[in-house]
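Then we have subunit A:
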Amino acid sequence: MAVNDVSMHIDRGRIHGLIGPNGAGKSTLFNAMSGLVPISQGSICFEGVDVTHLPVHLRAPRGIRRTFQHVQLMEDRTVLENVLVGMHSSISTNPFKSVFGLGAEGSPDKAAREAAREVLQFLGIGHIALTEMGGLTIAEHRFAELARALVARPRLLLLDEPAAGLSLRSTEALDALLVRIRDEWGATIVLVEHRIDLVLNVSDVVTVLDNGSIIASGRGQDVIEDSGVKRAYLGVDEEE
Partner candidate 1 sequence: MGPKLKLRVIGGLFSVALALMCGSASAEVGVTDDTIKIGMFGPLQGKVSLYGYPINNGPIAIYKEINETGGIHGRKIEIVHEDGDCNPQKTAAAVKKLIHQEKVFMIHGGSCSGAVFGGIKEIKDTGIPFMIMAATMDKLATPAVHNIFRPALSGSADGMVMLEFLATMPGVKRIAVVRHSNDWANAKSSKFMAQIASRGIEVVSDEEMERKATDATAQVLRHKKVKPDAVATFLYPAEAALYTRDAAKYGLDVPILGTNSVMDLMDLKKRAGGLGPVKNFYSAAFVQAPMGDFKTAAYRALMTKHFPDDRPQSLNLYGMGGAYAILEALTRAGRDLTREGLISALETLDGTHAGPMTCKLRFTKDQHEGCVGGTMWTLSADGNSIIDVGAAYRAVK
Partner candidate 2 sequence: MRISAFFEARWFPALFLLFLLVIPLTTNNYFQFVINLVLCYVLIGFGQQLILGYAGQFSFANAAFMGIGAYTTSIIFTLNVPILIALMAGGLLAALVACLVGLPALRLSRVYLALATIAFGEMTTWILTHWNSVTKGGDGMYSPVPVFFGYSLDTDTERYFLIAIVCFVMVMIAQRMLASKFGRAFIAIRENEMVASCNGINIPLYKTIAFALSGFYAGVGGGLYAIAVNYIVPDNYDLFQLVIHFALVMVGGLGSMYGVIVGALVLTTLPEVLRDFQHYQEMLYGVLLIVFIVFIPRGVAGFLKDWKILPREILVHGWREEIPHVREAAKTAAVFNVGAGAEDRGAEH
């Protein structure tokens, strides 16, 4: 779905909610920010640097990480191994260091494992670190993917419907975690979510997209009150 003439400013250290009906262009916007979709016009600036033409894999080391609407994990690998993929750009590419552990720091893999364990503890799934993904619940998948995005200490975290398929309890846990990630880890979060309550609870700023354009942006409650938003999105939602 195309996005047209969208201009957004996302402040550092905030949680930025992004809502809109299906097909509003949220995913395209996300893909554009993480670099999976090239944009034909316009620009993307991250921390003052123009990253418009930066390839996907070079955005990650700058601190941009994301999760996916449909969880993308290696099902026959353990949680820990999945999370370690997120550490890729934090480990030296020099094979002498990363493969044989030669160098002053010792094996970088050990440090990576510790970081991964720490993140898993933080997300409350430390106990399943060595379990293969295949047998785990949806919530554990969601959190494992979040851990993979989080393990490299991103400065911008793009979360694509992190609560989809979660139970109420898990959603509440996620709710609290997002706030902690913002406050304790200092990450900027962009959140695309269908559950309006979650978005309103945690977001500092909410932007509403419809038909590829922004129709409203501001504090959560203000946006919800906006008549255009109600008509385009919430109105439809309530009828369902």
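If you want to know what made the cut, all candidates are chains of the complex that A comes from, given by their letters.
We adopt the following convention: a residue touches a chain if its C-beta (ideal position, glycine included) is under 8 Å from a C-beta of that chain, and two chains touch if they have at least 3 such contacts; residues count from 1.
This one's a predicted model, so the numbers in the text were calculated from it and none came from an experiment.
Candidate 2 is the partner touching subunit A in this complex, chosen from 1 or 2. Every residue of subunit A that touches candidate 2 in the complex is listed here, in rising order: 1-12, 28-29, 31-49, 55-61, 65-66, 68, 72, 74, 76-77, 81, 84-89, 91, 93, 95, 98-100, 108-109, 112, 148, 152, 155-156, 188, 190.
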